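Have a look at this one before I ask anything.
A protein chain is absent from this complex, but the other protein chains hold their places.
Going by the order they are written in, the chains are A, B and C; count residues from 1 in each one.
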Amino acid sequence: MARKTKIKNTILNDPIYGFISIPYGIINKLIDHAYFQRLRRIKQLGLTHLVYPGAYHTRFQHALGAMHLMGQVIDVLRSKGHKITGEEETGVLIAILLHDIGHGPFSHVLENSIVKNVTHEYLSDLIMGDLNTIFRGKLDLAIKIFENKYRKKFLHQLVASQLDMDRLDYLKRDSFFTGVAEGVISSDRIIKTLNIVDDNLVLEAKGIYSVESFLIARRLMYWQVYLHKTVISAEYLLIKILQRAKEIIKNGGELFATPALEFFLKNQYTKKDFVSDEKVLKKFAQLDDYDIFASIKTWMNADDIILSRLSSSLVNRELFHIEIQDKPFTGTAIKKYLNICSAKFKISNVEARYFVFTDQISNSAYNPSDDKINILYKSGDLVDIAKASDQLNVSVLSKRVRKYFLCVPKEFKQ
Amino acid sequence: MARKTKIKNTILNDPIYGFISIPYGIINKLIDHAYFQRLRRIKQLGLTHLVYPGAYHTRFQHALGAMHLMGQVIDVLRSKGHKITGEEETGVLIAILLHDIGHGPFSHVLENSIVKNVTHEYLSDLIMGDLNTIFRGKLDLAIKIFENKYRKKFLHQLVASQLDMDRLDYLKRDSFFTGVAEGVISSDRIIKTLNIVDDNLVLEAKGIYSVESFLIARRLMYWQVYLHKTVISAEYLLIKILQRAKEIIKNGGELFATPALEFFLKNQYTKKDFVSDEKVLKKFAQLDDYDIFASIKTWMNADDIILSRLSSSLVNRELFHIEIQDKPFTGTAIKKYLNICSAKFKISNVEARYFVFTDQISNSAYNPSDDKINILYKSGDLVDIAKASDQLNVSVLSKRVRKYFLCVPKEFKQ
Amino acid sequence: MARKTKIKNTILNDPIYGFISIPYGIINKLIDHAYFQRLRRIKQLGLTHLVYPGAYHTRFQHALGAMHLMGQVIDVLRSKGHKITGEEETGVLIAILLHDIGHGPFSHVLENSIVKNVTHEYLSDLIMGDLNTIFRGKLDLAIKIFENKYRKKFLHQLVASQLDMDRLDYLKRDSFFTGVAEGVISSDRIIKTLNIVDDNLVLEAKGIYSVESFLIARRLMYWQVYLHKTVISAEYLLIKILQRAKEIIKNGGELFATPALEFFLKNQYTKKDFVSDEKVLKKFAQLDDYDIFASIKTWMNADDIILSRLSSSLVNRELFHIEIQDKPFTGTAIKKYLNICSAKFKISNVEARYFVFTDQISNSAYNPSDDKINILYKSGDLVDIAKASDQLNVSVLSKRVRKYFLCVPKEFKQ
Partner (left out) sequence: MARKTKIKNTILNDPIYGFISIPYGIINKLIDHAYFQRLRRIKQLGLTHLVYPGAYHTRFQHALGAMHLMGQVIDVLRSKGHKITGEEETGVLIAILLHDIGHGPFSHVLENSIVKNVTHEYLSDLIMGDLNTIFRGKLDLAIKIFENKYRKKFLHQLVASQLDMDRLDYLKRDSFFTGVAEGVISSDRIIKTLNIVDDNLVLEAKGIYSVESFLIARRLMYWQVYLHKTVISAEYLLIKILQRAKEIIKNGGELFATPALEFFLKNQYTKKDFVSDEKVLKKFAQLDDYDIFASIKTWMNADDIILSRLSSSLVNRELFHIEIQDKPFTGTAIKKYLNICSAKFKISNVEARYFVFTDQISNSAYNPSDDKINILYKSGDLVDIAKASDQLNVSVLSKRVRKYFLCVPKEFKQ
């Protein structure tokens, strides 16, 4: 980070926005803290780079980008005559900066394998609390805003709602790095048309087309990138690897692992443990992409044939074949592959489930249960965007689409 | 145009695609012809630059851009094993290059004022015919393709259909020059997923999200740019100016005008005249943006107060106030303004209609009566895109939205 | 221009910067004035679009873009602790906005044909004076800054110096529209490293690479675009056309011309005339690209064979062959072509000079006689950029390169 010593901001280069300015003081210190620096070692999109090689960007970049957009929206809202104090500005900047601080490496995978039932939102809250202790209460307002306990609701909505700065940055950033041009949204225009009515965020009517475009871009990114079938196949492979490693250790086996990963492989921690034993959170904060892959690479040579096979498949990108359909796969279809697999690998049908697995994925582009954003007409009327669009059928967009997949090693498909 | 003398292509710089390659031979000669060079003097978006200053690009650029995309799609289709002969390639390149050759300056305006009932499609056909005579039949196949009389339907569909190269280029180009980022589409991805089944153009299933994105972008460009209310106001002002000029001349008045414009102000030509009297087409081919504005600028000093007022309003960008609503304006609303106007300007109520006018505009993002594009599934099934999208309600998109507007000079609004 | 009615700025879309914000009040009024609106009808790069079709952008766009950059640099300088009052801000914004207001259509050409010895700088001064009268002294400070009579020199330097906002915008804009990617400069980074020492603009040392890059980009744009040989050929053709038209009229001939152009064809006005007879400036302010081309198009049918040939060559882009070399062309080389020409066209050798002509062009990337920009080191030392660059030989860059050209109709080359 190129530091300017005499003036008040640190300036960072960003491939998307050009320059990002970081205010001196508490925000700069939070970024310098090990909790935050760790985000440099966690990729934003996990294994997606196995499909889109450019998607190797980090959560660090995203957090700074979202903060940058927050700075812009504050300027816009102030220019429209709304008062936002310096303290509130710092609060909401911190809230967005730390909104993802609880993410572990390959977050979605981890929550399905080694830190089950402990969500990243829960951990973000814990870490913010810890940082608040370290920085002696300077995060009080940020936490209030993050938890939606502050009276000016719009500040929370800028952090977490249908049109928050998180989504505006990640859509833009993920489409930029994947190279999926259709995902590129005009965050500028959306930000310029945000406004406040009764302490709630609203969108001026002229921004409606940009929001439709944003919803369609988001949906496209879901199917084209976030839920790309090869990405799903890779992620579930990683889940299976970690489950198997855990099982081996549970059964008394020995496995090389970095200390931080070993800690979580050896025990299953619950939400409570994260609070009652501070070592658990500290260890979690040491985990990053490097622990996972450095360990898995060594497992390619593990004695356990299941673990070694799964690990080489991932490391050398020999991903499993994945089939997607609209309804669940039948038992017979699965059974067939399980049989082939146990015969071929000389393992039990139960063990074969590490190679033949099915699950469901789902997505809706517009989630009406999220904080809604209303459209503000020149007349002063407020209308839910779901009803304001004269053509785009938001009710259709908000329908949850569910799909089912079945993965099997490529060699079993003829 | 930077010419390379020894090799077979001329290379042009394009701000969007980088380089555009122009094959030597007939295509190069068509571009050099006065009919085509004239497109350099006709802006693609007429008066839109009064709202989006960057939108000053020309039909010349668009025609070359669409031809460039055609070259790309031919490569893609050939790489998928479809045979396209060299002659067919030249034919379809010419067809797209000349698809807009019949446009006059401010085309939509002209068709409403001085060449009534003579569409640009009709004129494109005439001019292609003329060029075919000049180039001794070398456009035979191009014309067949343009008129959809060639057996390989997909060639025509690449020129004129829901997903033709015309639309792909103009959406991309117009959003680029206006700076409306949401309109930017991924022509690359759509082109890569085009294919042919039974001589018809189809889209492979994986391209469906890109097409949804394209349809939404197109709709956005309509409301944000093509039908922007200030653009409408400017265009109708231009219509009124030309109508008035024509009326003055009809009544024996004298007006400065360039020879080409004067020709069309003095007489009302019909489709038939364009065929029976070759001078009419020749004169039309001399008309461009320069005739219109050079003449209007002088009309700011016309004796006729109506013409002079209308002309300065346009030239100095003192555009009329425009109101838009979902239903027609009532006679009383209009009457009120007509009265104010005739009182103020001391003109009759009939003449006041030059200053107070209403009309309707409409748009649908997807036109099911256009050549449909089917989606090709891996199974081999073909499904209309309107039915293939699992979320985007294409039937809603194809609904025609109609709006009504009322224009009055700004000074009449208080 | 999309106007927001309730807030203080007008927002414009720009393809390069996204949004440009126009402050309400005097600046907005100046932009609305006919003097400024006229820049919408004058292309920034004259005939360059005959080589780079995208280069059809206008002086209107450039003036707004330069003003936008000026707003950015003011923010940067203020953030570094330098005081710039609101009045000074408005002054320098107006100065940059109007810095090119005196340009006529095809400016360089005009100054060589119909308004000889009256530079656009001189006219800019006159027009600013006129606007100052109209707006009752509100341009006093802007004019002081423009004429470098204000004590804070850096304000003038932002308008006219080696690193002024004019150059930063035009390089960026011209390379954007021509599609010559190497000309794209990082105005952002240069602006971020500007600073003030003793009321003079300086560049912080860390910006030196960006400035080297800027100088090289500028040099590249000169040879690749501004002095592209085909552009030169086209511009000199236009000069010849206007000279011939003037000669015909002087000799009592009749020619169609728009009133504004006719005014300048019929008489040769001097600097003094522009001051003593206010009609001269008024007429000049009516001239734009439309007058020139609308008139030339009609001259394709002129009785005078010289004028008609020259005019069709330009309108139909049958440009003359141009040869470039490092030393002047010999009399014999020229003589040969003059003879061919007078024989072929049956005109005198003197008249043949309309078809066979030679002149010189020159360029230096760094002009040491311009207001110099010093480099500011962390030590506080100030060093002329020409000496600060450890590698780039600025003394070489500032050498004036002179080239000579000879134009002849293509048909005379075998």
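By our rule, contacts are C-beta pairs under 8 Å (C-beta built on N, C-alpha and C of every residue); 3 or more make two chains touch, one makes a residue touch a chain.
Quick caveat: nothing in here was measured; it's all calculated off a predicted structure.
> Of A:D100, A:E235 or A:D291, which one is in contact with the hidden chain?
A:D291
> Given that one chain is not shown, which residue among C:I185, C:L319 or C:L338 touches it?
C:I185
> Could you tell which one of C:Y122, C:F135, C:Y209 or C:F256 touches the chain left off the display?
C:Y209
> Tell me which residue among B:D32, B:E88, B:D125 or B:D188 touches the hidden chain in the full complex.
Counting the whole complex, the residue in contact with the absent chain is B:D188.
> Pick out the residues on chain A that sit against the missing chain.
Touch with the absent chain occurs at residues 1-2, 12-16, 18, 32, 34, 37, 40-41, 49-54, 56-58, 60-61, 64, 176-181, 228, 230, 256, 258-260, 286, 288-291, 293-295, 297-298, 315-317.
> What chain C residues would touch the chain not displayed?
180-182, 184-186, 188-189, 209-210, 212-213, 216-217, 219-220, 223-224, 365, 390-393, 396-397, 399, 401
> Extract the touching residues of chain B with respect to the undisplayed chain.
Given the touch definition above, chain B has residues 7-9, 11, 18-19, 79-81, 188, 192 touching the missing chain.
What we mean here is this: only the chains that are shown with their structure count from here on.
> Going by C-alpha centres, which chain would you call the most central?
B
> How far is the middle of chain A from the middle of chain C, if each middle is the mean of its Cα atoms, in Å?
Whole-Å distance between the two chain centres: 50.
> Give the residues of chain A that touch two or more other chains, as numbers and ranges in rising order.
Only 188 qualify.
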